[in-house]
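Notes for the one structure printed next.
As you look at this complex, bear in mind that one protein chain is not there, while each of the others sits in place.
We call the chains A and B, going by the order they appear; numbering starts again at 1 in every chain.
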Amino acid sequence: MSEQTPTDLQLEFQINGRNMKRRAQPHQRLLDFIRDDLALTGAKEGCGAGECGTCSVFVDGKLVKSCLMPVAKANGTKIETIEGLAGWGGDLTPVQKAFHKTGASQCGYCIPGMVMAATSALRENPKADIEEIKERLGGNICRCTGYTKIFEAVEMARDVLSGEANAAVLEADGAGKSYIGNNVRRLDAPSKVAGRLRYAGDMVMPGMLHMQVLRSPHAHALIKSIDTSEAENLPGVACVITADDVPGEDGFGVFVHDQPIMARGRVRYVGEAIAAVTADDMLTAVRAASLIKVEYEPIAAVFDSEEAMQNGAPVVHDYAPDNIVKHIPIRKGDVEQGFADADLVVEQSYDTQAVEHAYLEPEAGIAYVDHDDVVTVVSPSQNITHHRHMLAKIIDRPINKVRFIMSPVGGGFGGKEDMIYQGMLALSAMKTGAPVRLVYTREESIISTAKRHPARITYKMGLKQDGRITAVSFRMISDGGAYGLSTEGVMRKAAILACGPYNIPNVQIDTYGVYTNNTPSGAFRTFGAMQSQFATESHMDICAEKLGLDPFEFRRINMMQNGAVTHTQQQLGSVSIGRVLEAAEKASRWETGPVSMRGQERADLGGDDTRPPCTLGARFRKPGDDDRQEVA
Amino acid sequence: MMGRKMRGRGMAASWYGIARTATIDRAGAWAELDDGGTGKIVTGVTEIGEGILTLLAQVAAEEMGIKPEDITIGDNDTARSPEAAHAGATRQTYMIGNSVALACRDARAKLDKELAEHWDVEADSIEAFDGEIWSKGSNLKMSMEEAVDICKKRGVVPVGSGSFTAHGTGLDPVDGSGSPWQAYVFGTQVAEVEVDTVTGEVQVLGIWAAHDVGRAINPRGVEGQIEGGVVQGLGQALMEDYQLEDGHTKTHGFAKYILPTSLDIPEINTVIVEDPDPKSPLGAKGIGEPALVPTAPAIMNAIYDAVGVRITSLPATPEKVLAALQAKAAAGQLEAAE
Partner (left out) sequence: MLTCDQYHMPTSLADALVLWQDAPEGTQLVAGATDILPWAREGRAGDVHLPAMIDLSRVPELDGYTLDDGRIRLGANVVYQQFLTDEKLRALLPCMPYCSVWFADDQIREQATLAGNIVNASPAADGTPPMLALNGELEIARLENDDIARRNIAIDDFIKGPGTTDLKPGEIVTAVICDTLEGYGGSFQKVGQRRSLVISSVCAVACIKLDEATGKVADIRLALGGISPVPLRLTKTEQLLTGKRLTREMIVEAARQPADLVASRTRREYRRVVVRGFVEAAIEDALADCGAAVPDAETRETADV
């Protein structure tokens, strides 16, 4: 850091119609300034790199990403934020009402930015068609909605604003005869479309301190020493915590409590927390974290799950010398006999990748110790019940002296089931006696939190010539990464659902979750079932082709019926697979035919229920220009 | 011979279990018919975006006989609300929805008893909807506001509680036998794609998604879950890839970790199929997770239909698809030469 004193900026500007004169620090971004200095938290920080659009605001009428704008650029401008669209207490704008009406907000974290982008699109071109609308929303990522209801909202608002539709379309539907089966508008939508809802990272408390975490640069290393003295002596630092500060039984996880809240003598993945600094402000906390001296001794690491299962592989956790977190076997019938009875045996392997949850709200939380000495953590946790149990043990307090409050979750998808940072917050609040806030950067969220388990699947299916499946052998090896988290459950669900909704007399299923020194894998929407059924459903088509069967027909031949017995020998009641097959076939106007490369001959393509391929440039395409430029 | 842009279709089916796996799942809720004919419910849950609060308000409104906007929902707080456990496992509608229904029925039973005595009718003759309450087969009718007032003046606060249980059993450690869930859902999706044989890029133009949800409490909310699931499935199918090299990520931010944008998504056509669950008061099952299970295989099957290459390793990036096309062409030439 330079010795020079930063020179504050003097800013004059108008925000949401109000003239203001403020000082700002020279490095601040417009986003920091409006959130931290002006307490307008409708604009969010989703990525800090201009890649998501949660921070969109108008500056002199042009929509910009405020995380990419140094605040000095806003001097002398007119700024409009989501809070200014309707104004406090004011009626929502037609765009906001349309988002409310169509159900365009889910977690809501992207929604202030998305409403701003929609508003900008219609200001720039009030007659924008759907393709132009999509282009103009192209800088705003939504992880929940699949965009579809957002498009519907923007078109609805456009039509209301232009007078083509009556404003009544924005209002609630009637009660009808029942509220069940009724498209009641989302109760939380007004607070989301107006930018009023406060997520954990938007919350402030008097006297609040800020936390920065120091993370491991090594995948596998012993920690020889941690020297925090220089960091602790930096003016503005309230405390530094390490594993030594944990008073109780340190360990969290959903099935096995193998993960300390900060690395204890050993790091097992890059990005693992080592220590946490709490200071008066973020800059001080960041600077102090860089002053902590950690002495590491790198040790052999393993990055491939199959290698990790070999004898002699580096051991990630001493309690599991074979590196296996969990093996789930399922057996039914006699699989060898099933293959012997088959006319055809088809084998294939499949791979799925690690996937990031990419909720737009990075991890955040505030912890404090209340007047009754209750350690309280406010965070977007997907499982406060279990987190309370674990934290009580970790900090050695009675369970009723630990309190978890679930703040609005800006997208979870399983990624916020793990108690990855709440322990550090609680410890720091206990140590400082002050409220402590931690907000992850996007990069921190990506590097340190769980992913969808990557899987390698070996599939073998035996079939009769008439299409009946006689046997399946299924083996899946999943990289669980450095800690257990939800791996056991993911392996169980993957195994139970592996062979699909089909009657298969003989099955042999094995799923293995394996420790490596990779980023941990954990819970992610479908909990392993996506991986295993990706293999099954790909395999079904390969087999259908070999048998010359239509893919629907092949599945019907094998599908479970009412009262079927599953692969785990559970007897089911009503089974709706036949109904959903028929519904999808009918809705898509599916042209029956054997699996093959038959796209060129199909007559069911390109219906009104598909979109045209995206060729950028909708806004300057000439009217009636059919031969639009294929900009690849 | 292939043109530059080739289209095709594929399908995939799926199944899924509702609520926690291979265990007994449970959730609790409290309810109160409150002053002004409003309702209060407290559960250990808040919104993760799926629409649970609106759904609970609908369930409570229906059970209490008031309007959804007149429901107040207490915050998810381990010190202030009963256990509802985690927001995951496609268990919110099934577990929390049913526990709220039971709690509201309990509260309503107390109100109905007092009102029945007040009106001198049988309690089971009393019905309520949208803020009004009446005795069937009579002209006795009043607002819920009056009814709550009468109930309280008779000395009773109409409160209730509910606990809902889903009976799963553990798996046998040797053969895996067991009954992991009491409710199952099924789904099927069809994908239509266009493959650019110059770049290997795949655009998904249409998805038809038919899913059994038991009973759709809020059909628009169900559609939203399916649309979101499809797009996450599409992301995993075509572009998302968390990459590590010796444990170090190569995809630090959203410039490198690629997510679908508004220009990458198909027209999504949802079909809601209702096969009600017989083991729960509401009949609803769930949709959060199952929606994305069939998307990726349906897209891979469609790519095969379009250009005859089978991608067995996700994601099907332009580079991977183009390499497969070249391998196929090379194999074809070899065959022709032999």
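Here is the rule we go by: a residue touches a chain if its C-beta (ideal position, glycine included) is under 8 Å from a C-beta of that chain, and two chains touch if they have at least 3 such contacts.
Fair warning: this is a prediction, and the values are worked out from it, not measured in the lab.
Within the complete assembly, A:G138 is the residue of A:G138, A:G236, A:P314 or A:P505 that touches the hidden chain. Contact residues of chain B toward the unshown chain are 1-4, 196-201, 203, 238-239, 249, 252-253, 255-256, 258-264, 307, 317-319, 322-323, 325-326, 328-329. In the full complex, the hidden chain is touched by chain A at residues 1-2, 4-7, 9, 26-27, 29, 48-51, 53, 56, 62-65, 67-70, 72-73, 75, 117, 120, 135-136, 138-139, 283, 286, 290, 441, 443-444, 447, 614, 616-617, 619-620, 627, 629-632.
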